[in-house]
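With one protein chain held back, the other chains of the complex are shown just where they sit.
Right after this comes chain A.
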Amino acid sequence: MLSNYEVLALLREMDEKQREQAKINPNVKFAENLKTIQFEVIQNLSSSESPSSTQTPEQIETTLTHLKNYNLTKSEKLQLINLRPQSIAELELIIEDCEDRFGMDTLRELIYIIGTNLPMPGKVVRCLESGAEFLDDESMTFIHYPLEQLEHQL
């Protein structure tokens, strides 16, 4: 199984090679169906809503290392990377029987891992203290950092 990011990287690499070939030989033509599917998949996976547009191999690797300690199936880990859930509700969709398998604290930890290792530009996750009963919803709170500040850190 491949993550969306891997497919995106592969297609972008192919695109680069094709551009180089086109520079050497301006008359070279590529198969239409290949160009079509390439263009459409790249467009779909690199749109601003797609998590794979901002991922790097290092981020995915660190996420997987952190996720090793939890008893997750391969398809669940793949979906966590592809979909980048931001709340417990989204996590419940991906993980089967998640209330039986994990406690609330573990689920919060998972969201924290995903939020810190696969970040959305402009958002930072802060881990909720467990036992915070006064909060109505159990999702993580997000602190919005302006993008310029993040760029200094990167």
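The criterion applied here is as follows: a contact is a pair of C-beta atoms (placed from the backbone, for glycine too) under 8 Å apart; a residue touches a chain by one contact, two chains touch by 3 or more; residues count from 1.
In this text, contacts and distances are computed from a predicted model.
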{"item": "Per UniProt record, name of the chain withheld from view [\"BPL/LPL catalytic domain-containing protein\", \"EF-hand domain-containing protein\", \"RNA polymerase III subunit Rpc25-domain-containing protein\" or \"peptide chain release factor N(5)-glutamine methyltransferase\"]", "value": "\"RNA polymerase III subunit Rpc25-domain-containing protein\""}
{"item": "Full-complex contact with the absent chain, from A:11, A:72 or A:113", "value": "A:11"}
{"item": "Interface residues of chain A (partner: the chain not displayed)", "value": "1-4, 6-7, 10-11, 14, 28-34, 36-38, 40-41, 43-44, 49-50, 75, 79, 82-83, 87, 89-90, 92-94, 136-137"}
